[in-house]
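Reading through the structure tokens given below for one structure.
Missing here: one protein chain of the complex. Every other protein chain is in place.
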Amino acid sequence: MSKMNALLQPSIEKDWRETKSYDIQRLLWVAFIGGPIPLMVLGTRNAKWLNVRQLHINLLIFLGIIMEIGECAIIYLFANGTLSAEDRVMRYLLKLASILLFLGYRAVLTKPFQQHMVTNGNITKILKPAIVWILLGGVPELIVLALGLLG
Amino acid sequence: MIKEKETRIIQHYFELDRYEEAVPSIEKLFTNDPLDPDAFYYMAVVHFSKCDYESARKMCEQALYNGFDSVPCYYLIGQAYEEEGNFQGAEEAYLSALELEPENGDILASYGYLMVKVGFEDKALQLLEEARRVAPSSERVNQLILQYYFAKSDQNQQLLYIQKVMESASSEIVVLVNLGFFHALKNEDKAAMEYFRQAFLQDPTNTDLLKILEEYNQLTHPLFFPQRVIKKAGGPAIIYTLFMVIAILLFFLKQYLVLLPFAAIYIVLCIYTWITPFFYKRFLNGKI
Partner (left out) sequence: MEKYELYRVMIERDPENAQAWFLLGEECLEQNQLAEALNAFSLSMKDHKMKNLVITSLRKYLLESEPETVLEPEPEPELELETELETELEPEPEPLPVQLKLIQGKVVSIEERLPKKVTFSNVGGLEELKKTIDMKIIKPFVNPGLFAKFRKKSGGGILLYGPPGCGKTFIAEATAGECGATFYPIQIADILDPYFGVSEQKLRDVFETARANRPAVLFFDEVDSLGYSRSKAHSEHTSTLVNTMLAEMQSIHTGMDKLLVIGATNMPWDVDAAFKRPGRFDKLVFVGPPDQEARKVIFKLKLAGKPVENGLDLNLLAEKTKHFSGADIENVVENAIENIIVEIIENGAERLLRMEDLLQIIENTKPTTVEWLNTIKNYIKFSNQSGLYNDAAKYLKENYL
């Protein structure tokens, strides 16, 4: 009976908030067009909304940062001429890395997203934040490009 | 006698899920006795069915004040709060009902499912198990446990509870919709579509079902066969990754004669998947 009593105690606190989510398949476009930075921002935000374990979020952020550093390094090498501008394979590999990061986010988000869809069913629109973060995500890469060209 | 007769008509329409058609009879109850608690409760149910949750709560509170049975009133108030997204209010109402009737399976299950929504999953599971213990053959209890397993993507439990809902459900539509969801979650679009279709034919006024069906109608159209293959393979991201890996490999192996048609096919596939939804909407959607 005491177990029952414990079950029948209020649990929801005042600052409780509902789960939210973007359509996680749309993050693919964010990764494809914007690269690691917008994907990290929007993916992490989505993961937090869906109460994904912090460890998984941190791991993906870590991978994202490494990828971004790699990308900046490659852009720098392109800019200062170490890598040839004709070398398309490198660019494709960068894109592929972003897609792999997306697959990482998708793996972590799929189950919580399904739970959210069954219990809540609402999808938050991604278009505007995606455009904003794709543009902002390009800023560090532009700076690196400029540094590379100047240096 | 008026009251008994009108109540019978109201209950008949409620059994048919035609809540609004009961309104004239409810109004007759009000004419007979403006403070009739039953009439207030019935009106609350009608408002709830029309998604007017605030009015439903107010009517229910009035029914409670006029002496209607507290448990169903608190339960309905809880459900109204839950639909409004006020989960704290819903919890309070469910707990008030459970304080009076702690062994009410339906309310225990509803409270348990609310806990799933707010993320208290251990408590949710315990409440749902308790609900199952006290009311194993309740349709509502089995349905909410099934929804829990839908949320948790546990297919074995889903099958078990679909069976249980089939045994306890009074309406065939519920069973068909559950089977539809079961297959939808397994990405078996054609099977899902067939179950949703059968459910829709039982109730063609259900706009939610129509929306789902329209989506599946598009998904299962022969025009979207490539999209279905892509989905089965894991989605566009996987196909893109595969394409890139193969393309880079071919590039390094200098197999340009293979690489070029391979890349062309991929590009055509991409264009095809982009334009088919527009084509479908323009020329095929809505045709009978």
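We just call them A and B in the order they show up, numbering each chain from 1.
Quick note on the criterion: a contact is a pair of C-beta atoms (placed from the backbone, for glycine too) under 8 Å apart; a residue touches a chain by one contact, two chains touch by 3 or more.
None of the values given here were measured: they were computed from a predicted structure.
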I'd like the shown chains that the missing chain touches, ordered by label. B
Touch as defined at the start, partner being the missing chain; which of B:Glu15, B:Asp122 or B:Asp208 qualifies? B:Glu15
Only one of B:Thr31, B:Gln155 or B:Ser171 touches the unshown chain, namely B:Ser171
Listed in rising order, the chain B residues that touch the chain left out are 4-5, 7-9, 12-13, 15-18, 21, 170-173, 197, 200-205, 210, 213, 217, 286-288
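Here is the rule we use: only the chains that are shown with their structure count from here on.
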For chain B, which residues are in contact with chain A within the complex? 85, 87-88, 91-92, 95, 98-99, 102, 113, 115-120, 123, 126-127, 130, 147, 150-153, 185, 235-238, 240-241, 244-245, 247-248, 251-252
Complex contacts: residues of chain A adjacent to chain B: 3-4, 7-8, 10-12, 14, 16, 18-19, 25, 28, 31-32, 51, 89, 92-93, 95-96, 99-100, 102-103, 106, 111, 114-115, 118-120
